[in-house]
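Let's turn to chain A:
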Amino acid sequence: MLKIDKLNFSYGDLKVLWDIDLEVHAGEIVTVVGSNGAGKSTTLKNISRLVRPTSGTLTFGGADLTRLESHEVVELGVVQVPEGRKIFPEMTVTENLRMGSFIKSARGDREANIERVFTLFPRLRERHKQLGGTMSGGEQQMLAIARGLMTNPKLLLLDEPSLGLAPLLVKSIFETITEINRQGVTVLLVEQNVYQSLRIAHRAYVLETGRVVLTGTGEELLGNEHVRKAFLGM
Partner candidate 1 sequence: PVKIGFINSITGPEAPIGENLTNGVTMAVEDLKKKGIDVQLMKEDDTGKPQISMSAMEKLAQDGVAGVVGPYTSACANAVAQQAMKYKVPQLVPAAAKEDITRQGFTWVYRLNAPAHNYAQALMDAAFNLGQPKSIAFIYESTDFGTSVSAAGKDYAAKKGLKIVADEAYQKGSPDYRSTLAKIKAQNPDLVFMVSYVADAILLMRQSREMGLAPQAFLGGGAGFDTAQFESEKDISNAVFSVTQWTPDMGTPGAPEFYERYNKQFGKKPTYHAACAYQAMMIMGETAAKAGGDREKVSQILDTGTWTGIMGEVKFEDYEGFTNQNKHMMPVIQYQNGKAETVFCPGKVCKVKPIYPFPGWK
Partner candidate 2 sequence: MAILEVKNVSKFFGGLAANSDVSFSVEQGMIMGLIGPNGAGKTTLFNCITGYYPPSRGEVTFDGRRMNGLQPDKVCKLGMARTWQKVRPLAKMSVLDNVMVGALCRTNSLKVARDVAMEQVKVVRLEHKLNFLAGGLPIGERKKLEVARVLATRPKLVLLDEIMGGLNPAESEELIQLIFDIKKDGITQVVIEHDMKAIMRISERIVVINSGEKLAEGTPAEIVATPEVVAAYLGSEH
């Protein structure tokens, strides 16, 4: 479904991605783990076309992503919940969610989707009139995920969705991911919660200083010596 081939990228003079090869098949949950600054977020930014690669090809369901603008990528169904939440600070919770269904294909399901995410995150329903910018860190994270779901994504890119969430919620976030995956949404997940994310992943990649160093099924990587040492601190 998504295929990244020999992706290279630099921020100015600083090269951060080296020949990344990555594939996501329809229906999968694929996890990318890697230490700080490995280039996980940068990879997602390349997929969403927030930045332009130096070289390499990115295709989604046959469409060449490098020819598209960010918003066109979203229209194809590739939706990112970015690191650092990036919610609209001066819009209310509801308005933020409405923006989630801006693209045509999602507009029809707006009301149903709002209902769905409110059920998922009751706190949002409680605060539906609060301005996004005044929500707490974790509340904003919920809003960001909810807003991403409003888009009816085919492929959902999640950049550290559990960041800043309380333990109870972390658990339910991973359950939610599995659940929406079961409903047919493909997921590319970047996580620091390595244990949980590898557990739910079909396949996973390990990124180190901008290179893919390891790949395999979630199970395999969980059992991998290197992964256990470098990421699980065991």
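Keep in mind that, in the parts below, contacts are C-beta pairs under 8 Å (C-beta built on N, C-alpha and C of every residue); 3 or more make two chains touch, one makes a residue touch a chain; residues count from 1.
Criterion applied: all candidates are chains of the complex that A comes from, given by their letters.
This structure is a prediction, so every number in the text was calculated from the model and none was measured.
Between chain A and the candidates 1 or 2, touch in this complex occurs only with 2.
Within the complex formed with candidate 2, the chain A residues making contact are 11, 14, 33, 35-38, 41, 83-84, 123, 130, 134-139, 141-142, 160, 163-171, 192-195, 229-233.
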